[in-house]
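Attaching a single structure in structure tokens format; questions to follow.
Excluded from the complex is one protein chain; the other protein chains are retained at their positions.
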Amino acid sequence: MSSYILRRIIQTMIMIALVSYVCFFLMSLMPGDPIELMLSSNPKMTTADVERLRELYGLNQPATTRYINWVKTIAHGDLGYSRTYRVPVTEIIGARLLNSFILSLIALIFSLAIAIPLGVFSALRPNSKLDTFVSIFSFTGISVPSFWLGLLLILIFAVKLGWLPAGGTETIDAEFSSSWRYFWDRGLYIILPVLSLSLQQIGRFVRFVRSSMRETLQTDFVRTAKAKGLSMHDVIWKHAFRNALIPVITIIALSISTIFSGALLTETVFAYQGVGKLIYDSIMANDYNVAMVSFIISVSMVLIMSLVADLLYGVIDPRISYS
Amino acid sequence: MKKIFLAAMSLAVLPLLVQAKPTNKELKIGISQEFESLNLLIASTVAAHYMGPLVIRTLNTLDPDAKWYPMLAKQIPTIKNGLAKIVTVDGKKKIVATWEIIDKAKWGDGTDLTCADFQFTLKVGTNNNVSTAERETITLVEKIDFDPKTPRKCIFTYEKAKWDFANLPQFYPLPKHLESEIYEKYKAEPLGYDKNTNYVKNPTNPGLYCGPYVVSEMKLGDHVTMVRNKYFYGPQAKIEKIIFKLIPNTGTLEANLRSGTIDMISNLGLTFDQALALDKKVKAEKLPYDVQFVQSNTYEHIDLNLDNPILKDINVRKALLHAINRDDLVKALFEGKQPPALHFIDPKDPWYTADPKFVKTYRYSKRDADRLLTEAGWKKNDKDGYRYKDGKKLSLSLMSTAGNKTRETVEAYLQEEWKQVGVEITIKNQPGRVFFGETTRKHAFEGMAMYAWASNPENNPRSTQHSKSIPSAKNSYSGQNQPGWVNPKMDAAIDAMDLEFDYNKRLDLAHEMVKYYSEDIPVLPLYYRADISVVPKNLKNFRMSGHQFYETYNAENWSLE
Partner (left out) sequence: MDHARSMRSMIIEEFFRHKLAVVGLVVIVSLTILALSADLISDWTGIDPNSQNVSARYLEPFTYAEEAADQRENKITEWIKDNPENAKKISAAIVEKQLLNVTVDDALYELVSKNPEEIQKLLKQIDLPEKKSLQTLSKTFSTFHLFGTDEIGRDVAIRLLYGTRVSMGVGVLVALVSALIGFLIGGIAGFYQGIIDTLLMRVTDALLSLPIVPVLIVFAAIDLTKLPGLKSLISGEFESVFKMVILLCLFSWMPVARLVRGSILTLREREFVLAARTLGAKDSTIIFRHLLPNVIATLLVSVTLGVGESILFEAALSFLGLGIMPPTASWGNMLNNAQEVIYKSVWIAILPGLLIWITVVSFNFIGDGLQEAMDPKSVKR
């Protein structure tokens, strides 16, 4: 078991290193380096200015050298300096990570709270009206373009009805009489992004819970339990549901891993200050350090969570062993 | 059940979102462009320079009437008023000028603002480890001296004797008493000062600012809050607090305005189409806003690649201009709010002229265009309506930034007009970063490229029209003469301009430049863009500048009553 974990961790590290190099290289292929972008907005920069800045930012070196330098500074615990915001990367990324985490976590909990009961009940009554309805609902949920849904939500709830703010993270500079008031305020801003993010997740989870539950209900041990004369309630919740949850946990673990990148479009539409939007902005502005760090965090999350999911699987299901 | 829930929710939410008329307590301004930390010596985003004058003042600036206006300086030195004189050192002509800082000038923590701060700024700005973008804004000044007994009387020595030596709107002072220690510690490390300056590490320290406001809160990528500066040299600002809120999606700016998240949309916000639509809506629904349009000096034009064999022919260039009706274009697309352009100098610039003695105009006439093209050997083929010469079609590519609605609309309009005289236009748009980062920068467009230049009044067009500014690998593609225009007379005029101290002679030179420009047609002038702000109806003393030194220069006088 421990040797398996060790092997997986080493593999994960190698993967992260490889991916980071590939990303760095790709970004160097993007047209218009930072200095060129600066030049296009400031025609008065001279040849001397250009060369001085290229050297200062190390842009006169080939991509591989720059990558090695970048790794060196990372190794020193320095995440680098954001060219767009002119502050160290750590200054901006922390709060963004927290915001994304809050958004995705609420969306995840909300989705599960809706998806699990829906999935279980529709599995219990296959081909019933409820089942058909749930099935249509989950398919439409999976298929909706989340950014478009976001625009619609803004149009309806912010513009037409005026109930909720159109975008942002919190009311700026408002003084709150209590922390409860503050949470209330954050809550208002987060409702629409959560809705637009959840619909797709609910759709996916419902289908997953339903099929997992159906399968468990058809297994021998559930039949045995039924035969033993246990009450239907006990059969469903004590036996079937617990077992059906195993694959669902994997899915949850995997969706936690997308917390830092999955909300990119939603965050962009709602101008929500999360890390997804930061990734997008930094790529667009050619802000290498920020883009690379956010990238590495996203990739690491996926890799680590899939490792966690695998291990959890082993803990929950004794039939699986890692040797 | 559902209805009750919704009703309850609306009751609970509404009180928070009720939109009140903004008062002098607070003004929330929406911007759609990213800003950075406010060390203006190194800042390069437009948004930072827009906010700049609220918190940091310079010696002088240019007001909306294109007049120079002293801020930290008591008086602007000129040769005439005797505060500046030309001296010759080692056979080189230099200028020595006396800038006297007003007595009340103080940093936000009460420390006096003196020549030492300017001296320090010059030292920081010329350090190779500091990423000053356009060093020339400060290196015009070679050195700054002062007598410790009169710390506010600064003697500036200028490297070259240029007429515009006194224009220092971007020489933002740094507070020596706070920054000096950090600078000394990190000056040898590349970007060391950039990373550790107080503007990054401690942006709410009032001592960093000398404008009517100081920063009280700063969240990059989200908002900046500014409150009154007790120690401001002028009258105390009327509005207590100004907040800049970043809303990057221009589509949701309007929703934010309506829901009261912001009270005003700055010049760095709406697109032109959105502004037109909002203007109509504001008027129809009697909303408490004014959508203001002010003609700016942002000059929208089409660069012609003069190396292109078709465009080399002056007659073709003339015909292209004759064939388009710019008056109708601005009427149809902009409702006349962005006026057609004659040349690179805009009507609000003191150098502007429309005198036919200098400006050669090409009136809208399809017949003239037809005649010129036929003379140039391009014969119309009756089958497809396009012109041909030696079996080659008269076809040109027109490039611009993809996704810019206004430009795409203009392209479509022009394409149709040129089609009528037998010129085929293929539209090839690229994302902004490719278009500006590669295509125009490296002179890599085949035919025509449409974009804009923003400048300021009385600007010598050296970087865009001197033949030495043709971008090439040799000058690291830093020149901006993208058509590749070479005219020795123009070069001479540009060179002479810098050193000409007589206003009238400068005027003559400018008119001469306009003459060459309109004769050679390296560029097709289209229109001057409008600056747009949406302001609350009760905002007083706010006036858009229309040039790159923004209207924030007099924010202390803004008032909401």
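All chains are identified by letter, namely A and B, in their written order; residue positions are counted from 1 within each chain.
One rule holds for everything that comes next: a residue touches a chain if its C-beta (ideal position, glycine included) is under 8 Å from a C-beta of that chain, and two chains touch if they have at least 3 such contacts.
This structure is a prediction, so every number in the text was calculated from the model and none was measured.
Touch with the chain omitted from the figure is made, among A:Leu26, A:Ile68, A:Leu105 or A:Leu161, by A:Leu26.
Among A:Trp163, A:Phe241 or A:Phe295, only A:Phe295 touches the chain left out of the display. From the options B:Ala255, B:Leu268 or B:Ala376, the residue with contact to the unseen chain in the full assembly is B:Ala255. One of A:Leu98, A:Ile136 or A:Leu161 touches the chain omitted from the figure, and that residue is A:Ile136.
Annotation: of B:Lys405, B:Lys474, B:Lys489 or B:Lys537, B:Lys405 touches the absent chain (contact as defined above). With the whole complex as reference, residues 249-251, 254-255, 271, 273-274, 277, 281, 332-333, 402-403, 405, 408-409, 412-413, 416, 420, 427, 429-431, 433-434, 438 of subunit B touch the missing chain. One chain is missing from the display, and on subunit A it is touched by residues 15, 18-19, 23, 26-27, 29-31, 127, 135-136, 139-140, 142-145, 147-149, 151-152, 154-155, 159, 258, 260-262, 264-265, 268, 276, 279-280, 283-284, 291, 294-295, 298-299, 302-303, 306.
Basically, only the chains that are shown with their structure count from here on.
For the pair subunit A and subunit B, the distance between mean C-alpha positions equals 38 Å.
Residue ranges on subunit A touching subunit B, taken from their complex, read 30-33, 36-54, 56-57, 81, 84-88, 91-92, 95-96, 151, 154-155, 158-159, 161-169, 171-173, 185, 188, 268-271, 273, 277-278, 281, 284-286.
The touching residues of subunit B, counted against subunit A in their complex, run 9-10, 13-14, 16-17, 26, 28, 34, 36-37, 39, 42-46, 128-129, 131, 133-137, 190-191, 194-195, 200, 217, 219-223, 225, 241, 243, 245-249, 251-252, 255-256, 258-259, 261, 433-434, 436-438, 440-441, 453, 455, 463-464, 475-480.
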